[in-house]
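One structure follows; several queries about it will come next.
Removed from the display is one protein chain of the complex; every other protein chain stays in position.
And then chain A:
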Amino acid sequence: MARTTSRPLSPHLTIWKWGPHMAISILHRVTGNGLATVGMIGIVWWLMAIAMGPEAYDTFQKCATSPIGYLVMIGLSWFFFQHMMSGLRHFVLDMGAGYELNTNKTWSMVIPVLSTLATVALWATIFAGKF
């Protein structure tokens, strides 16, 4: 919301040493907003194309299976797994657990690895079935 600009601000962004917990926090926001915009426009486009008929679906499929289309879908799947696992981390934090410095740091580093593995597994399954 609008703030009174004359109020002092703490220099929070400039004084903290970056750590994995900060990276995963901002990644949660980035992935969430990416999925919210590109991801959901894609899903609604897909549904609308099916509802409109074979020609519209053909156009959708051509775009989705182009090199850029695959890149976007692979990126979105990583965004999804990252946001999902980071969200599960938030559920744990909401319960008041996982705030110990080492635990927090470990999970912040493990989650991007897990989401990358999930993305690789998903696309390996898709491409294995295809070719």
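What to note about this one:
Keep in mind that, in the parts below, contacts are C-beta pairs under 8 Å (C-beta built on N, C-alpha and C of every residue); 3 or more make two chains touch, one makes a residue touch a chain; residues count from 1.
The criterion applied here is as follows: contacts and distances are computed from a predicted model.
A chain of this complex does not appear here, and its UniProt-recorded name among "Ni/Fe hydrogenase subunit gamma", "Succinate dehydrogenase hydrophobic membrane anchor subunit", "Oxidoreductase" or "ABC transporter permease" is "Succinate dehydrogenase hydrophobic membrane anchor subunit".
For the chain missing from the display, the contacting residue among A:43, A:71, A:92 or A:113 is A:43, taking the whole complex into account. Interface with the hidden chain, as seen from chain A, comprises residues 1-3, 29, 32-33, 35-36, 40-41, 43-44, 47-48, 50-51, 54, 57-58, 61, 77, 80, 84, 87-88, 91, 94, 122, 125-126, 129.
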